[in-house]
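For this view, one protein chain was removed and the others were kept in their places.
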């Protein structure tokens, strides 16, 4: 880190800081006398670890209002998405090989589908409307007799656009098609009631809601249809769907994060709304700025803006020590304009200037104010370097 | 945990306690101001995380005497084994579909091969000799023109038997076949020099050498042959071989564990030898006891013994609060006699009575002495309950 | 108690304090015994009693087997000791399974205990006045082998 510069962290959509209560629960596992034993061991220490694991499973289940037995721990949403999508597609391949998704999904979904295409599956990619939403009629039209699975995310990681997963799930149920939902950006942040939602498979990851990185879960509805093939094999852990020694401190961290989210989710959301309004108020008068994603359908923890005639890469450097994302954190090393923004009909030129501000429980209003200052200052400074006609 | 009983933990082969220095390094990441950002983010905080990740990679590389670029982080040895074996087999399937392994491998290997058999690969299972070792002539005889991969573990998790991986690797190189080695039980505990070893792929996991659970690595030799298919997709992390947000605290913990192992490995090994001798001295006179695995070819951190005419399950309960394993921790919930021990020609009756004591850096001689007392006492007590002629 | 605990408190108590473990063979007057075994898991159960054929004055077991089986034998012996010999004919298998939370896959083990008790009952009956056998020798041993 550049010494002497205090960072301003507004990149919660890439990863959130770990809640201190979560960190403490994890530390208890890791330190002498904690639950460190292998939860598969049948001795006393192993059973103590197992009890912690099952307590955490119940905590995550409570967050989603489902039964603990419907959850399988994974290493994160990338793995959960792949396990759900490839797992269901391969398990059901003898019935049909048609799948449906959107190009605006996270790479962990689109790349998984791309790999399935190479395996001989056929994928229909549905485009969002200009607001970023899936037109439900397009979905119904895309479903065929051989369609097996639809995968649509809950909250988009770049724009914050919220899909109507209840409506999508209803359509899938009507057509007898499985519905997987990548809820990496919404779990723990928006209310999710799996007892009421027609969702068959749902992915989540700890590090997007103040839990640890490297641990996530896959929800599988308790329906005979929701059977999947594992991605890998060995040991009998997690109903054989996800073998490997369960990392107790990680699972405990995820459980603690879920327990906190159960309590704090409404307040966190209200807080995000206030921060979002404050940030937009502070930057909306910047010449040429536009907001990406329909504010009426967006998760307020994300604010994505573009400015016509600003180079995105230079903007990122000029913003230091403000930590924000250009496009998705997961794309950020590729340097290509975001597919998600292009799907919203932004020009490449606008898309490449996009900045995603994201924030949450641990963001202070002073962080927002500082970010406003840094952002408007950076835009001014870059404009002073650019040829006049461009800006 | 049963209150009032102080556990005696002799189950390091299932999972080791986390070294306090490792726990502290992890805690620094998890707490305010630590490296918590997404290492894929290009902002300052992301780059600080990335620097930590690469530092850890260099630490693990140093432990194995290889280049950091040859290592890919995974969620543990189960995943590393599957990534190596299924990844190489699938990548090379157009050249041939014959694979070679042993039934005494860990389930993460045997189950992976079993899944590949269902995919149409053919696996030759080589039996060990009575000492648990792979007869090298059998390996050479098994390799065919269409053989693509041989997978043999370094140290067996139940008996501690050490295979001669140098000799095995030489044979594989001679025949132009890839060699994968599951080093989950040896990495950080026995010297491993990948610059000198003819190994193409090697799996390791943090929680077997005082690092965290849920993080491991796969080594891929820098040879054109060592190309593999990923198990899942999304994001470009880890050379696209293992996508998903890198869990910084976990990677840092693995790196710290590796750095400590570089320093302490010889002392740890000498310590294990002393403990092993002490334990065997204390129990060798128990009537009917036999040692499983040739002591001349075993890792001293594991001592596996059987007693003719003792019920293994009752023994486990009688041993409380001593934490040891019956067979592999990973099999311990199945209740079946260990395949590894049966391959050593033990009768089912002997195999089911087997107890694996395993210990290491944090085991005190007083733990060993306490274990001797508990073990001999438990055997006596069970014998007093059993019909006389049995024992 | 977490569902992860393989043994409930009753099993643990009996296993820790197997008060009726032992046998009443050679040297005990009016002693009878019955032994059953199962070869696959190597289970063995030896029940022995001091009885006049009507009342079981003392009842002991020896078991080679798992904690559930040991606890079941202990529970059975403590229940039947001092009671009528017919008790041996009526082993409350289902009740024991419930009390001790025996996993269903171990049902066969409790049925083996039932076999042993039944065999012991037969041996007891032979102690009745009409049945002269077993009066001379201290112990009669009924043997049975099962495969279940």
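Order of writing sets the chain letters: A, B and C. Residues in each chain are counted from 1.
Convention: contacts are C-beta pairs under 8 Å (C-beta built on N, C-alpha and C of every residue); 3 or more make two chains touch, one makes a residue touch a chain.
A quick note: this is a predicted structure, and the numbers were derived from the prediction, not measured.
Asks: Of the residues A:224, A:266, A:296 or A:387, I need the one that contacts the missing chain.
Replies: A:387
Asks: For the chain not shown, which residue from B:24, B:54, B:138 or B:294 touches it across the whole complex?
Replies: B:54
Asks: Among A:146, A:267 or A:313, exactly one should touch the missing chain; which is it?
Replies: Reading the full complex, the residue touching the unseen chain is A:313.
Asks: Where does subunit A touch the missing chain, residue by residue?
Replies: Output for subunit A: 309, 311, 313-314, 317-318, 349, 352, 384-388, 390.
Keep this in mind: only the chains that are shown with their structure count from here on.
Asks: Just grab the chain with the largest centre-to-centre distance to subunit A, centres being mean Cα coordinates.
Replies: That would be chain C.
Asks: By Cα centroids, which chain is closest to the centre of the whole protein?
Replies: B
Asks: Distance between subunit B and subunit C based on Cα centroids, please, to the nearest Å.
Replies: A distance of 43 Å separates the two centres.
Asks: Averaged over CA atoms, how far is the centre of subunit A from the centre of subunit C? Could you give it in whole Å?
Replies: Spacing between the chain centres: roughly 60 Å.
Asks: From the mean C-alpha coordinate of subunit A to that of subunit B, what's the distance rounded to whole Å?
Replies: That gives a centre separation of 33 Å.
Asks: List, in ascending order, every residue of subunit A touching at least 2 other chains.
Replies: Only 42, 47 qualify.
Asks: Two or more other chains touching the same residue: where does that happen in subunit C?
Replies: Counting only residues that touch two or more other chains, subunit C contributes none.
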